[in-house]
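All protein chains of the complex are present and in place, except for one that has been dropped.
Here the chain labels run A, B and C in written order, and each chain numbers its own residues starting at 1.
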Amino acid sequence: MLKTIAILLDGLNYSAWLFLVAVGLTLIYGVMRILNIAHGAFYAIGAYSCATALGLYYSAGLPEAGAFLVMALVAVVVGMLVGLAIERGVLRHLYGQDEVLMVLITYALFLILEDSVKLIWGVESYFAFKPYAYFGFIDVGGLPYQVYDLLMVGLAVVLGVGLWIWLTRTRTGRLMTAVVADREISAAMGVNVTFIFATTFAVGTALAVVGGVATAPKIAVTPGIGVEVIILAFAVVVIGGLGSIPGAAIGALFAGYARAASVHLAPEFELFAIYAVMALVLAIRPHGLFARTDGRKI
Amino acid sequence: MTIDFTKDWRNVALLAVLLAAAFFLPSWLRFLLQTALAGGLVALGVMIQMRAGLVSFGQGLYYCIGGYAVGLLAAKAGVAEATLVIAAAVISSVVIALILGPLLSRYREIFFAMLTLAVSMILYGLLVKAATLGSTDGFNVPPVTFFGFLPAQEARGDWTYVLTALLVVVACFLIARYLASGAGALLEAVAENELRLEYLGSSARQAVYIVYVIAAAVSGLGGALAAIATGHVDPEMANWTTSGGFVFVALLAGRGSAIAPVLGFFLLELVRTYALDIAPNAWQLILGAVMLAVILLLPDGLWSLVRRAPK
Amino acid sequence: MKYLGKMLAAAASAAVLVGGIATAEQEKKPLKIGIPVFLSGAAAGPFGLPERKAAELVIDALNAGKVPAPYTKIGVNGRKIAPTFVDEAADAPTEYRALVEREKVEVVVGYTSSGKCKAIAPLAEELKAFTVFIDCGTPQIFEEIVTKPKFLFRTGPTATPDNVGAARYLVDSGIDLSRVAGINQNYAWGQDSWRDFSTSLAALGVKSKIVDKQFPKIFAGEYGAEVSSLLTSTPTVVHTSFWGGDLEAFVLQSAPRGLFARTRVVMTTGEALFPRLAKDIPEGAIVGARGPFSIFAPDTELARWFAKAYEEKYGESPTYPAWKMAQALFGVKAAYEAAGVDATPEEAAAALVGLEFEAPAGIVKMAIGNGHQAIQSIAYGVYKLGADGKPTVEKVRTYKAECVNPPNGMTSAKWIAAGFPGAKCK
Partner (left out) sequence: MTNQPLLVTDGLEKSFGGVVAARDISISVHAGETVAIIGANGAGKTTFVNMVTGYLTPSAGSISFRGRDITGLSPRQTARAGVRRSFQIAQIFPKLTALENIIIAEIAAEKESVGLTTPSLVRSRVEAGMALLARFGLESMAQRRTGTLPQGVRKQLDIAMAAVSNPEMILLDEPTSGVSADEKISMMDSVIAPLKSEKATVLFIEHDMDIVRRFADRVIAFYEGTILIDDGVDVVLNDAKVREFVIGGVYA
């Protein structure tokens, strides 16, 4: 019984985390057809920025609750800045390249950003753990659970639903979906594709940064955290179908529960539970569970 | 781009001459060259797939299979005969590729990249899990024998270098022949207009299957030679970051000659050994910047400079 | 930015060094030492950095003749030491050859990762290069890979004493071992550590039920589910060999959920948390330092000097990797000086075989691996935050080197399985 509760909660918690780190990736791919390997570096930048900002905040002796405001601020400001800088500075000049070449370009960006992170922050670990302990824990049927972790589930749901409403119910969002459907026609119809792309990339980056910021209080922020994340995020979006927000949610749940179940029931399989799910899904549905298939016109 | 590889054997001959002369390099540099040649073969495997427009982010799979085939035979089964272990490495790579090929040849673009990556990561996971094979530490590969003859410790470097150089030249020659063949020409057609190729009566999937298997064979050979050179194998060979390095070299070197990735890998290793001492934490930054510059300024890689010169 | 500054500083100091040598009259040829440690990647922070700092500190002090007895002589045999640091994260065999054959270093002192050590071990013998491993846990180096070593040494103990010592400590302290769980990284280090620990418990005659074995991916960073599993399986003792960021993350995630309050947690590398997380390690945790290092170090002049000089220079106390680096350098110095004033590397290597030398962490005996592998005592203690906010340990138990290491000629695994034959614990 306790084990069941643990699997349910851990799976949910891990899925929420996976969704947070993967949703930006799928958004950017969905609108821009860029599979952004640099996503992992954005996550790392988020985590480091959060640790630095919180360090400064605490050393100023300000009230502890304000830390969450700082985190939110860091996520939005750093995300938008980094996203816009990369989009305006680099990617803008490269649109129209083949999708695979874009993967290599973002891989190059990833390498550059990874080292930039090390040059800025060094190789020693950073901590920002106070917010994680701030809310304490609650007892769920005998299992102590951090309230922070449960809030993370809430954050994932709010961001996911918010993103979905934004894409389907607002003008900008609808325009974005139009761009997905056909870039040339949208441009011909007067949609400002440049604006849509810049917005998408900035929002997608900010989502990766949110992932990093929200995770920073739980971990030691060390070099290499971005590499770990990018592979997990890939697995999630590939399972769900590249470019689909509901797909990312389903993919996160698949991968999250696969991992939680293996941790509790068969820890020896934990290492490749996610890859196994990914390979299985791809073998059955080659383009993921929620994939759009674009037919080719002759 | 061109499909004209009829003269590429001349480049391979040039490579043979260079490698023969390199026998007399200082031993550390020659060793660097030797490991780079082994890695260069994997980059060559990536390169020929790139000719079909396919980027394998999991070529480390075959690098690792080749290395572990040699390692398992030499260290665990007591078979250290060079010809046998290398043959086993190539054959096991080909067999795995023959099995995976029908599935992977259905995929294109990023789905091919992602699926090759996933398969490679599954092997990585399995090896990390395999405590009897040393998990992440891997295990050491004893020196190989040459038709039963085990060279003295001092001479082993010479023997394995000659072996490596010889096999790399042969592999490059065969790949050059393949690229010059009808099947090689079809790769370019797959990359540019697969639909047209189908309407001309040829199977794009078959062309992809063939290149996938050939790439696996040459990568498996690379893994085998790396294991023999360094005397050590570990699961890192199958990690996606290793594969990313091969993609990098293939892209940097270009697709214009069978020898381009091999020379490119050596060039990269040479720069790396010096750059790492100066700026260990800026190395990837340099790599990334070079990669961006090559994509933007020399989309056909450094080899296009060589090609452009005459005319 | 940080590194650019360092590079400039290094270049400047190199220039000064060159100038200095040119003017000095008839000085002896410097002793070139190659030092491969992690300068990049996730192991750079917890290992490479303290190792490099310790190496720079010890080498500067030796060159200036400021080290207390028995190492008062300048440099090594009066020769100044000239270190070359390289990144262990790079391709190890290639970089190693470049050090030996291109840079022509006399000695290589370094390597933290077991994988790298395994790759380098046969190469050291092949190139006949005097090589001293500082760390790398795996006992396989002299048990399987190089069984007749001449040039290869390891002055740091293997991982065997960590886990044998942990098991002994738990048993001797009368801690309830009825339900045991482990969380270790899913790679060779973690798998070996768990195997040694669990087999040691069995060899000590403890009837434990293994209630949970977690092997998360190395650098996973996220251990929510694993902590839940540890909590729900209600162990009385949890064993972990986590290190670096993973250990830090594990403590930060499990302590608030009360894991440490519900069960005894033994962390074999726990001491490494002291400088930066002293206030956040739950009291009552059982910590080790992979040997008699830092807080477990003996009270000798050399130990006091090392800890004080390190703290003065870098503003933090040295963690065990720093101690191990210092130990290796003193071992090299002791070997050269034992071999005579004009000792060649071969002679120094021969002199290091079976040598007993003093290190900041006490006497090191090159006792096993045919005299090429060091053994040292191991200590564990219960963590307590001192009144002054400094980390302390209480209820310390120290086990003699011969108690937690196999005798020469026996492999660790066999020795543990056979119930520690020949162990001298009194």
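The definition used in the following text is that a residue touches a chain if its C-beta (ideal position, glycine included) is under 8 Å from a C-beta of that chain, and two chains touch if they have at least 3 such contacts.
Only a predicted model underlies this, so the values are computations on that prediction, with no experimental measurement involved.
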Contact residue for the chain not shown (choose from B:134, B:184 or B:261): B:184
Absent chain, residues of chain B that touch it: 1-6, 178, 180-186, 188-189, 192-193, 195-203, 206, 210
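Following the convention adopted for this analysis, only the chains that are shown with their structure count from here on.
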Centroid-based (C-alpha) most distant chain relative to chain A: C
Separation of mean Cα positions, chain C and chain B [Å, integer]: 37
Where chain C touches two or more other chains, by residue: 3, 39-40, 186, 217
Interface hub residues of chain B, defined as touching at least two other chains: 128-129, 281-283
Chain C - residues contacting chain A, complex: 1-4, 39-42, 44-46, 48-49, 186, 212-217, 219-222, 224-226, 228-229, 231-232, 244-246, 248-249, 252-253, 256-258, 276-277, 280
Residues of chain A that touch chain B when the two form their complex: 35, 90, 93-94, 98-101, 103-105, 107-116, 118-119, 123, 227, 231, 234-235, 238, 242, 268, 271-272, 275-276, 278-279, 282-283, 286-287, 296, 298
Residue numbers on chain B that touch chain A, as the complex places them: 53-55, 103, 106-107, 109-111, 113-115, 117-119, 121-122, 125-126, 128-129, 195, 240-241, 244, 247-248, 251, 281-285, 287-289, 291-292, 295-296
